[in-house]
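Left out: one protein chain. Kept in place: all the others.
Should a chain be cited, it is by its letter among A and B, assigned in written order, with residues numbered from 1 in that chain.
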Amino acid sequence: MDPIKASLLKKSRAAKSETRGKLLSLFCISLIVFIVLAIFYFVASKGLATFFHDKVNLGRFLTQSSWNPSLKDSHGRPEVGALPMILGSFGVTFLAALLATPFAIGAGIFMTEISPKRGEKILQPVMELLVGIPSVVYGFIGLSVIVPAVRTVFGGSGFGILAGTCVLFVMILPTVTSMTVDALKSVPRYYREASLALGATRWQTTWKVVLRAATPGILTGVVFGMARAFGEALAVQMVIGNAALLPHNLITPASTLTSVLTMGIGNTVMGSLANNALWSLALLLLLMSLMFNLLVRLIGRKGAISR
Amino acid sequence: MRKRGVIGFLVACSLMLLAGCQSKQNGQSVTAVGSSALQPLIEALAEEYSAQHSGQFINVQGGGSGTGLSQIQEGAVQMGNSDLFAEEKAGIKADQLVDHKVAVVGITPVVNKQLGVKNLTLTQLAQIFSGEITNWKQVGGPNQAVVIINRAQGSGTRTTFEQWVMKKRKTKPAQEQDSTGMVRSIVANTPGAISYLAFSYVDKTVATLKLDGIAPTDATWLRMLGQFGRMNMFIQRANQLV
């Protein structure tokens, strides 16, 4: 009696392997979460030191426009105004998204509605390749092709937000396109059939039915593209000119959070104000990337309700 | 030819230093971190040294003068390279480091080749970088807007340049690049551009300027040594005592 009871009460091999497998996968996911938390902790502890340790006013940090961490202004306060970089980052990001969205939607419609076969055979690999091209290479093409082109067309030195926008446009195009395609593909087939059955042309169906239904998904793609543009460093740094000036127009040198960060980090001493101020920029980048993600969530929820 | 001369000189200087400090080092590998301007020089030396002493390696890393100084201060590496004196860098306790001057390098203003301006006074140069002169015709050049290209804040070359040329003047916020090679190619390609370069980076894609009538050649700058840039190498005292 007893050995039978014991064997019945004992966990089976399958149950054991189930527990083991679950624990294993739980371990993996917690490791990733731990890494994210660690990154947040490190960047935050360094970035907040500017405000707590060096006593820089957060409001002044976000609204002043002169960036000279090693110098002091007439009141003896360090000149750490991140406004030019913040504006520059948002400028290139929004413009690149504005430019990339119509192209992404166009390519997406072509791939799903007009010619799915050619879309899959040609455009899909093209997008994957565009993602694969390293940002260093994009940067040098920007430097040797786009900057001179901007210079000859608009005058000036060629460096600036316009050149940065052009480079970022190519870099985020695949991200936005592939998410647009996913969104268009997830529109149920009967939507299209119903519209076509009512006598609408393919374009009318696409414009009035499919695109409307896919809007939340497309918006998500655009926000993801913006997140990528916001965080891009090397390629933008090469073409934007890195001048910590408030951008007046699109063709004078400007700067972004990432470009100032990459340029300065090697030239400052850890623990000094100049270095902490750069970490504050990194913290700002991190918070923005969190914001973009929350935005995506919000769009997703809104879209889900309206459907 | 001039370039090779300068490099040869730098190599010779550092070789002596390395020979000196290596005799105290027992470890298998030594890491040197810092100034990217100094990196190729130390790399070449390290290669030569390893070839002569099998089993001993010198790892040379870039990362910038600030990285070099803060890493040596923390004792994370055995050598820190910097093209600034330690006293000039905020947050560095210079008295805890041993300074070895290993090389000297000149800095010269350079302009775009098509510009045609050959000579500037030191004051004119300072006025250009402070934004008082915005067109080349104000200094006898063609009617062409001045495009200033600066090095990154805190870099050795820029600090030295501001110290000796700008004196107390404030530099106008302008385009910045964090590497010499980038600065050179931008000056070479942008009409009306002006910047400054270490001698070893000057080549025929850019035009050098005479300052107060003095041409930047090896002979003149060696005479004026001390008025221009330099590179240092730091070894932490604690590490040397071991």
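In this text, contacts are C-beta pairs under 8 Å (C-beta built on N, C-alpha and C of every residue); 3 or more make two chains touch, one makes a residue touch a chain.
The rule we apply is simple: contacts and distances are computed from a predicted model.
**Q** Given that one chain of this complex has been left out, which of "Phosphate transport system permease protein PstA", "4Fe-4S binding domain-containing protein", "LapA family protein" or "GntR family transcriptional regulator" is its protein name according to UniProt?
**A** "Phosphate transport system permease protein PstA"
**Q** Kindly name the visible chains that come into contact with the excluded chain.
**A** Computed over the complete complex, the missing chain touches A, B.
**Q** Out of A:43, A:86, A:213 or A:299, which residue would touch the omitted chain in the full complex?
**A** Here the residue in touch with the unshown chain is A:43.
**Q** Taking the full complex into account, find the residue in A:63, A:186 or A:201 that is in contact with the omitted chain.
**A** Final answer for the missing-chain contact: A:201.
**Q** Considering the whole complex, which of A:48, A:131 or A:149 touches the chain not shown?
**A** A:131
**Q** With the full complex in mind, choose from A:86, A:269 or A:285 the residue touching the hidden chain.
**A** A:285
**Q** Could you pull out which residues of chain A are in touch with the chain that's been left out?
**A** Its contact residues with the unshown chain are 14-15, 17-18, 20-22, 24-29, 31-33, 35-39, 42-43, 46, 102-103, 106-107, 109-111, 114-115, 118-119, 122-123, 125-126, 128-137, 140-141, 145, 170, 173, 177, 200-204, 206-207, 224, 227-228, 230-234, 258, 261-262, 265, 282, 285-286, 289-290, 292-294, 296-297.
**Q** Please give every residue of chain B in contact with the chain that is not shown.
**A** 7, 28-29, 31, 33, 36-37, 39-40, 43-44, 46-47, 50, 57, 59-63, 67, 71, 74, 76-77, 178-182, 185, 200-201
Just so it is clear, only the chains that are shown with their structure count from here on.
**Q** With centres defined as the mean C-alpha position, give me the chain A-chain B separation in Å.
**A** A distance of 36 Å separates the two centres.
**Q** Chain B touches which residues of chain A in the complex?
**A** 66-71, 143, 147-148, 151, 157-159, 237-238, 241-245, 253, 255, 262-275
**Q** Provide the residue numbers of chain B that touch chain A in the complex, in ascending order.
**A** 36, 62-67, 69-70, 73-74, 89-92, 147, 152-155, 170, 173-178, 182, 185-186, 189-190, 193
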